[in-house]
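Okay, so here's the structure we're looking at.
For this depiction, one protein chain was excluded, whereas all remaining protein chains were kept in their positions.
Up next is subunit A:
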Amino acid sequence: MRTIEAEEITKAVARLCKETNYNLGQDVIRAYKESLAAEESEVAQEILEQLIQNAEIAQEKEVPICQDTGMAVVFLELGQDVNIVGDDVTAAVNEGVKKGYQEGYLRKSVVSDPLIERKNTEDNTPAVIHTTIVPGDELKITVAPKGFGSENMSQMKMFNPTAGAEKVKDFVVQVVEEAGPNPCPPIVVGVGVGGTLDKAALLAKKSLLRDIGEHNSDPKYKSLEEEILNAVNETGVGPQGLGGKTTALAVNIEEYPTHIAGLPVVVNINCHVARHKTVVL
C-alpha cells in the first residue's frame, strides 16, 4: 500500500488548471498549422493565423487562451493499492480547482444552483470528477476544463439497435451542422457509443482527452473516425462558421458493450481550445 498525501493532489490539480488554460497542446497547434496550409479562403486563413498567434500570446504572458476557462472536469485513475491521507479526495480536488482558478486569474464560471438561484460560487468549484479504480499504486490526474459554447451544442440520441454506422455518422454530421458557428469551430467531436445513456456521455467526454491524431485502437472504429471527420469537413462550416475546409480537427469515438435493445450515442463537442493535461502521482 502506497500513501499519497491529499495535499499533493491539491497542488497537482491547481497546477494543471493553470497550465491547461495557458498552454495549448502542441498537437492542437500542429493541427491549426496543417489546417492553415490546406485552407484556401482568406477569412479561414486569417482566423487560423489568429488562433496560432493567440496560443503564443497566452503561453508567453501566462494568460488564458480563452476567457471561458471552463468548468473543471477532472478524471482520476486511482490505483487500488493507494492510500490517500490528510483529506478526502473530492475535497482535495476541489481545493486544487479553487487554488488554481484564484491564483491563475482564471474566470470563475460555475453557479451553485443550476436552476433557481444561479449564484456564482466565486472559486469555480465544484469540479466534475470522474474516478476509476485501477490496478497499481499510482494516481493519474487529468484536468480538462470544458467551455460551454461547445458543451451547449452537444446532443444525444437513443438509436434502434439495428441503426448501423451510417445512421450514427449522419447524426454526428447533423449535430455539427446544427451547431454551425456556435461552438467555435474548428471543433473536436467526441462520440460515445454504447453502454447506457450516462455511460455514452462519459465515453464521449473521455474521447476528448486524446491528443489530436490519436485514434481508436480498433481499426474498424479508427476508419469510422476518419470517415466521419471527412464528412464533417465536407459540410463547409469552416473556422468560426465562416466557411472553409476545417470544421473539425478530429472525430474521436469511444465504444462500450450495450444492451440488445439499444444503441445510445452521445456527441460531445469541444471547441478548438482542446485543453487537457495529465500528471501521475
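Everything that follows uses one rule, which is that a residue touches a chain if its C-beta (ideal position, glycine included) is under 8 Å from a C-beta of that chain, and two chains touch if they have at least 3 such contacts; residues count from 1.
Criterion: contacts and distances are computed from a predicted model.
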The chain dropped from view, which UniProt name applies: "1,2-phenylacetyl-CoA epoxidase subunit B", "Sulfur carrier protein", "Fumarate hydratase subunit beta" or "DNA polymerase IV 2"? "Fumarate hydratase subunit beta"
Give the residue, chosen from A:A31, A:L106 or A:V173, that touches the chain omitted from the document. A:L106
Omitted-chain contact residue, chosen from A:T3, A:Q26 or A:N120: A:N120
Chain not shown, touching residues in subunit A: 42-43, 46-47, 50-51, 53-54, 57-58, 61-69, 105-109, 120, 122, 149, 152, 180-184, 236, 240-243, 271-273
